Each structure stands twice: as structure tokens, then as C-alpha cells.
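Only one protein chain is missing from this complex, and each of the others stays in its spot.
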Amino acid sequence: MRNTRTMFPAAGLLAVAGLLLSGCAGAGGDSSDGSASTYNVYALLPQGTDQPYGTTYLPAMQAKADELGIKLTITNSKYDADTQASDCEVAVAAQPDLIILWPAVGDTVRPCLEAAKAAGIPVTATNSDVNPEDKSLIKGYSGPDTYGQGQASAEMMCDAAAGAPTNIIVINGLTGNSTAINRHDGFADYIAKSCTNITILAEQPGNWNKDDSQIAASEMLTSVGAENVQGIYAADDTMVAGAIDALKARGIDPSSLIITSIGNTKLGNPLVISGELYGTVFQSSSWDGENAVVLAYNVLTGKPVEENLFMPSVKVTKDNASDPSVAPEW
Amino acid sequence: MKLGTEQSGLLGRVRNLAARRTEGRGLILLALVIIVVAILEPTAFTAYSVTLGRVALIGLVALGLTAVILMGELDLSVASTLAVSGVIMASIPDLGLGIVVALAAGILIGIVNAVFVVYVGINSFIATLGMLFALRGLAFVISDEKPVRLSNIDAGIAFGAPLIGPVTPRVLIFIVAFIALQVFLTRVRAGREFYAVGGNRQAAFDAGIPVRRRIFTGFMISGFVAALAGVINTLERTAADPTAGSSVLLASFAAAIIGGVVLTGGRGSVVGTLIGALSLGILQVALTLSGVQTDIQDIFIGSILLIAVITDPTQLRAAAASVRSFFQRREKAQIPT
Partner (left out) sequence: MADQTTTAAVPPRAASDEPGLAKGRFSLLVWMSERGVFLFTALLVVVAVVFVNGFASLANITDVFYRAAPIGIVAVGMTFVVISANYLDLSVVAQVATASVILVGVSNTAGFPAAIGLALVVALLYGVVNGLAVGVFKANAVIVTLSTTFIGLGILRWLSGGSIFFGPEDGPIRAFGQAKLGPIPLSALVLLVITAVLWFVLTRTNFGFLIRSFGSNKAATRLAGVNTALVVVGAFVITSLAAMLAGFVLAAFSNTAVSTMSDGYDFSALAAIIIGGTSVFGGKGSVLRTLLGVIFVSVLTNILVLLGIGFGLQQVAIGALIVLAVSVDALARRVGKK
């Protein structure tokens, strides 16, 4: 009886300790086999396998790093700026050849960049750019133009509305999250400036979740009256799928509304093909992960790099949704 | 680092002894962590300034929390207090004024918590759970759901720089806060009374201890320290994030409880909390340096916590006793008295 009680934690500890050891051993092996040119790079990310995007971002990043002879040390701050700042201190202390930074909160990374600069460690940004005034502190950026994605989604909606007065509801990402803020601003700014026939009746966060989004969308439809709504914008495909389910639950045909989002994921792409989702903006997580490493490699090897290496914001509508170049990744 | 303060009187010595015993588990864990890390990832110690910074990040809020837990109360609102005070500070253009207002807000939050607990008579678990939601919401409302950048970014960056050797202002403030609380809880009469309030509130009241005032003091300390952490974070990051502190609440509780602070009050010490924070901080930095996949890191930290919490000598004794009594009961339905 007592044995079984102590077995579990003991076995767990042993297993985990073994994993830790093997992890370290693997790392040691990499640096000691003296292969051509091995670079040590820290990648400070705010997500990993705790998010679907990170799940497909990481393998692409790792594969490219293995190919180019880069040894990656990856951290995940789970979107906590303070944790990332501390990770950054650890990274600077470890004196890697370069730091790849995906800011958890864009406004908070200046001290990290300054510290890296003082230590002579070059920094590149991935997925989410630093503020314009901090651009001089990084060697380059690769990733999507998050603000531009919101704008592209707004452009599609604007095209589809073709000048007719259109009332919409908006489902945002997780409150306070930088990607959520940038996509929202990109969308809202464009509507306010260039497409005044579109009116936002209500907006709520859908927390990047399908279920939260479905309930929020349904409640907003109740609140403003479903008959008054001609369009829906959701900040990602997972959430737009929830909004479409909310429409279907009320017996409303989603294709009778103008619905746009961002992502072109495995959930969103079929909806575009079926016509329920008017359009979405392709964001390739593998492009993102891969080019983060490519950019880092180019900086390390002294190749000239562009200030921004933007992921092409391909608009995906029914016309090109089945095209292999926009095959969904997650 | 020992709780080597000589207290006068038998009561003090007894309490001292009991308090020392509560730190046993934390010390064992710390020793284990140090040995394992020294073998596998010694960089965590060569880069000790970074490790110190991480410890101060985890530990500061935990110190304030300890004062409240010692009285058998809880403060679940610390993480939200941290976020809201940071946002308040960054929203005020004048840096000095911002800091003062943010710290005052922390004390005010502590007072509000204490009013609910002491005068309205609702349990602190509930009152501060309400505040957890309300203050987080307030941080979003004040900040318009976006990070607020400091108007004086250079001051923030200067603040993050080391003063002497590896000691950044954060570490210095952490050390000062630790010493202040340690002195307060062991040398100052009001502080020592925290233990009495937590140990047996009725007896403390009967002995003439102003229980209500002590509870007010405790929540004000906790609120102030959480706000202080918010101010430090905001300065170091040069911006306040309304979502800040997501890991603070549970990390603080973990640090305090690993250090032997008993949630029902009366037993524990800030030394214990410091030990807990050291263990967690060193472990986290070492894991980050090791480059192990973050999922595995989580599994590892969870396992360490679980083992630490079930291998307390007292608890092992209790486990043994419960196994014994289980079999005794099997043998005969003899009810012990």
C-alpha cells in the first residue's frame, strides 16, 4: 500500500529527471561535435505548444535551425511580459550569438533590447514587431504584418459591401493581447477611414476560442437584433467558425452575410470553400517559424537583410481557397 | 540567513522553534535544487544576478502575502493589485507622482479588503476573490485594454540597470522589504501579534491584542507590496500591461507554502517564504538555461512541487499514522480516544 503511494511521484520524478538529463546530454552533444559552424541562438517566444499557432510554428523553426546548424534554446513566457523580461536577462547572461524575440507585449521590450545591445548580442524580431521607435535596436523583423492583416480583412469586407450601408458585429481576440490589439486597430482604422458605410454595432472578445466566440456572437446578435446585422468580423478563423455556428443555430444562412476573418486555418479554409466565410487572410505559421531562423542566420553570417521581411498577407476568398499555395496549416 | 534572532521569554523561544521547523521542507527542497542545478546547469549560479532578479520577481509579492497568511487570512487580489497599480502609475505623466499614487492605491486596496473582512465580516477568501476580478477589470478600463507606455522611458531603463555589482534596484528593494518584514514580524510587538491572531484569534482577542487593527495592517502590507511590485515591473518594462501578473498569484502562494507558511495561519516565517522563492527562482532559471522543451519544464516544476509538498516530515508522520490507523481499524473497530 505504501509502496504504491510513493511509487507514482517517485517514478514521475525519475522519468522527468531522466528526460532533463537526456535533454542536457543532447544539447551538450551538439556543441561538442564541432560541426562546421554552430550558432547558439535564444528564441524568446510568448507561446509554444500551449497554442495551436505555436504548435505548428515551432517544428518549422526547429527544422530550419537544424538545417542551418543553429542550436536553439526556446523559452515560452505565456504572454507574461515580466516572465519574458526575465527570460531575456537569462538569455543575455548566457551570451548566445543572437536572440530571436517575439514580444509578449510590444511596449515592454525596450529594456531587453538595450540589455542585448549593451552585451553585443544582435536581436531579430519574429511574428510581432517591436514599436517603430525601437526598430533601431533590432537587426530586422520577419513575420506577418498583424496590423495589415486586420486591414486586409477590412478591405475584403469593404469590397463585398460595395458601398452599401453594412452593420457588423466584431469579435476580438483575448483582451489585452498584442496580436488582438493590432488586428483590431488595423480593421477599425481602415473602416473608420476608408469604408464609412460599414458600422460596428457591437464588439466583444472571443478569447481566440470557438466556444467563447459562439456565445458572444449569439448574444451580440440578440442585443442588436439579428435582422440588423449584415456582416461579422472575427480576429481569427477559430472564432469566426464559432460566429458562423451561432448564425446557423438561429437558422440564418451565413452566406447571406459578409463574414471575414484572419488565418485561413484548417477550420476556416473549408468555410471559405463552402461560401459561409466570405474571406480570410492567410497566415502561415510554418513560414513564420522558418523565416525567423532564416533571418537570424542571415544576420549571423553577415548577409544583407531587409528591415522587414513581411509574410505575404494573401487574401483568401472562394476564388483561390482551393489553391495549393494557400493550403491551411493548422 | 537563519532565523537566529534571540527572542526574550519562553513564548518567543517556543515560537521560534516552531517557526524554524516549518522551514524544514523548504530547506530540503532548496538544497536539492542547488545540488542538482550546480551539477547540471551551473550557469544559473555564475549568472547569479539574473537568478537574483528572478527570485526577487517571484518573492516580493510573496513576502507581502506572507504577512496576511500568517493571520489566517488570504489575499487573492495581489496579482490584480499589481496590474492596476502599474496601469495607474503609467497613466500619470509625472513619474514621481505616479509612483506615489500607485503605492497609495495599493494601500487603499488593502484597506478596502480589510474593511470587508473586518467590518462587513465576509471571509477574506471571498472578499479578495471579488477584488481579483474587479481590479483586473479596473486595470483594463483605465488602460483602455492596451499596454500603457511610461512617458519617461529613459528613467525606466535607468531603473533596470545594476546599482552595485549585480544588485539592481529590484533586488535591493526585495532585500530591504525582506529585512523590514522579518524585523517587523519577529522584533516588533505588533508584528509578533500577527502570529497570535493567526494561531488563535479568540485567545489573541482575549489577551487584549487589537485583532482588527492587526488585520488592517496585514492587508495594507500585502496591498502595498503588491503595488510596489507593480511599480517596479512597470519601471523595468517601461510600460504597464493590464494583463500583467498572470503567474504572480500562484507563484507567490507556492513560494510561501513551500517555505512552510501554513495557510490556516499562525505558523511560518518570511525566511521560509524567501527559501521558497529561492528554490522556485533558481529552478526556473536553470530550466530556462537548459533549453528543455517548456512542456517538460512544466512537468518538472509540477513534480518538484508535488514531491516537496508531500514529503514534509510532519506530513510523512501523518501519512504513516493514517496508514497505521487504517490497519488498526481493519483489525478491530476500536475507537481511539
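Letters are used for the chains, namely A and B, taken in the order the chains are written, and counting of residues starts over at 1 for each.
The rule is simple: a residue touches a chain if its C-beta (ideal position, glycine included) is under 8 Å from a C-beta of that chain, and two chains touch if they have at least 3 such contacts.
Predicted model, so just to flag it, every value in this text is computed and none were measured.
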item	value
Contact with the hidden chain (one of B:Val50, B:Leu135 or B:Ile209)	B:Leu135
Residue, one of B:Leu82, B:Val117 or B:Ile209, that touches the chain absent here	B:Val117
Contact with the hidden chain (one of B:Gly160, B:Gly199 or B:Gly245)	B:Gly199
Touch residues of chain B, complete complex, unshown partner	71-73, 76, 116-117, 120-123, 125-127, 129-141, 145, 198-202, 242, 250, 253-254, 257-258, 262-267, 293, 295-306, 309-312, 314-319, 321-323, 325-326, 329, 333, 335-337
Interface with the undisplayed chain - residues on chain A	5, 8, 12, 48-52, 54-56, 175, 202, 204-205, 207-211, 214-216, 218-223, 225, 238, 241-242, 245, 249-250, 265-267, 330
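Quick note on the criterion: only the chains that are shown with their structure count from here on.
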item	value
Residue ranges of chain B touching chain A (in the complex, touch as defined)	40-41, 43, 47, 49-50, 53-54, 57, 140, 145-149, 153, 156-157, 160, 233, 236-239, 241-248, 285, 288-296, 299-300, 303-304, 306-307, 310, 319, 323
Chain A residues within the chain B interface of the complex	1-2, 5, 9, 12-13, 16, 19-21, 23-24, 27, 48-50, 72-76, 78-83, 85-87, 89-90, 92-94, 105-108, 110-111, 114-115, 175-178, 181
